[in-house]
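Here the complex is missing one protein chain, while the rest keep their positions.
== chain A ==
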Amino acid sequence: MRKSLLSAIVIAALALSACGSGGDDDEAAGGSSAASCAPSSGPVNLTYTTWIPGIENVVKVWNDKNPNIQVKVQTGPNGNGGTYQNFFNQLKAGNTPDLGHIEYDALPSFRVQDGLFDAASCDIVAKAKDQFIPWTWNQVSLGDEKSAYGIPQDSGPMAMFYRADLFESNGIPVPKTWEEYAAAAVKVKAAGGYITNFSQSDINQFAGFAWQAGGRWFANDGRQWTVNLTDDKTKKVAGYWQDLIGKKLVSTVPPWTTEWDNAYNSSSAWTWVSAVWGANSIMSGAPKTAGKWRVAPMPQWNAGENVAGNWGGSATAIFKNSKHPYEAAQFALWLNTSEEALALLNKEAQLYPATTAGTKYSYLTNPVEFYGDQKIYEVFAEASTQVTPDFTWGPTMTSTYTSASDGFKAAVSGKGTLSDALTAAQKSTVDTLKSQAIPVKE
């Protein structure tokens, strides 16, 4: 019995490996024909991997209208939670989905692995460029005007959420500059609270601050990468927050935890300089404070300026293995520019659009009850036009984030400084680039 079972397994394994070699040939043939962006004839089936909650309802609208281009949604954990790693594995195995959800900061790592289809070669994509907020397009063109390694999907323009009631009852003016913000922090501390929570492990918030201040962490001249986590602008931001941390004017609860929510819910943290999607985080994390929050533009480095940072945002990318890049581009454009899709994406997952028209749609101009009926999205629409366009992410952000967040965690507990953390992250990023044979300028 055991013998026959064994031989059955062996036979099965042989059969499998035989199919395997056949499948390989097909793939190679398909791969070469998929280089250009030409419409396919006949019905097309596309696969699309994303972790946007409720996306099926959006895709269903497309599928009902386009019987010849059917899109199948696949899902998984968020990008850094495993889906990016899966994409890399699938690139290795040659079975990526046609389309994938990739955050802006991860796009370059897929670009250097040569995993993405340059959608700018599709005329429909090139024509759609003007519909997008310029800086979001810059996030997908990766420094090359004529490229598009994805269609911008959502954005995270930053502004300041603040407790209007607490500022008013304590007679503290709402800060408009970072200098005023630091001054307010002292008064807030005296009133028994913290002006904000400095995110000790999520480096993206800090990146948003650096972005606003004019820090440029990465550059790519087409030949090699420059890493500059320690430029003067970034150092200024690091020094500013180091000062607040040193004086214990900000709390340093780990972000995205229940303690963190509780700090906001129990009124011990008064502001949060965050992205547009933060509106929902406060709403659900701090329900007791309903009606007491307002949104103002984020503090400026120089009075009178109007510069915003960005935190988050993602693109719909087409993978190089896709056999139907034209149809994939059609779908991605519909998903990220049409009013019906954008409205649904906002309803299902609070995505904030990357198109200029999108930020003005009616669902984003309504007063929001939780924020005292303020039309908060108008503030973010304004901010999205104030994000400077030329901020570039590096191709090994995971290792940059890990190194920096280790240093940040140490800094908030008094070991080293934020500046030290950035210096270490600079070094480890350069090392990682070198170890992956990515050309880097020292």
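Following the convention adopted for this analysis, a contact is a pair of C-beta atoms (placed from the backbone, for glycine too) under 8 Å apart; a residue touches a chain by one contact, two chains touch by 3 or more; residues count from 1.
Here, contacts and distances are computed from a predicted model.
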When you check the chain that is not on display against UniProt, which of "Response regulator", "Carbohydrate ABC transporter membrane protein 2 (CUT1 family)", "Acetolactate synthase small subunit" or "Indolepyruvate ferredoxin oxidoreductase beta subunit" does it turn out to be? "Carbohydrate ABC transporter membrane protein 2 (CUT1 family)"
Hidden-chain contact residue, picked from the options A:N63, A:Q113, A:S201 or A:N262: A:N262
Candidates A:G192, A:P287, A:P367 or A:P389 - the one touching the absent chain: A:P287
Given A:P39, A:G81 or A:P173, the correct residue touching the omitted chain is A:G81
Contacting the left-out chain in the complete assembly, out of A:A349, A:V368 or A:A410: A:A349
Option touching the unshown chain, where A:P53, A:P173 or A:P389 are the choices: A:P53
To test your reading of the contact rule: which positions on chain A touch the chain that is missing from view? 1-2, 16-17, 19-21, 23-24, 49, 51-53, 74-78, 81-82, 85-86, 89-90, 92-95, 97, 256, 258-259, 261-262, 265-266, 277, 280-281, 284-288, 349-350
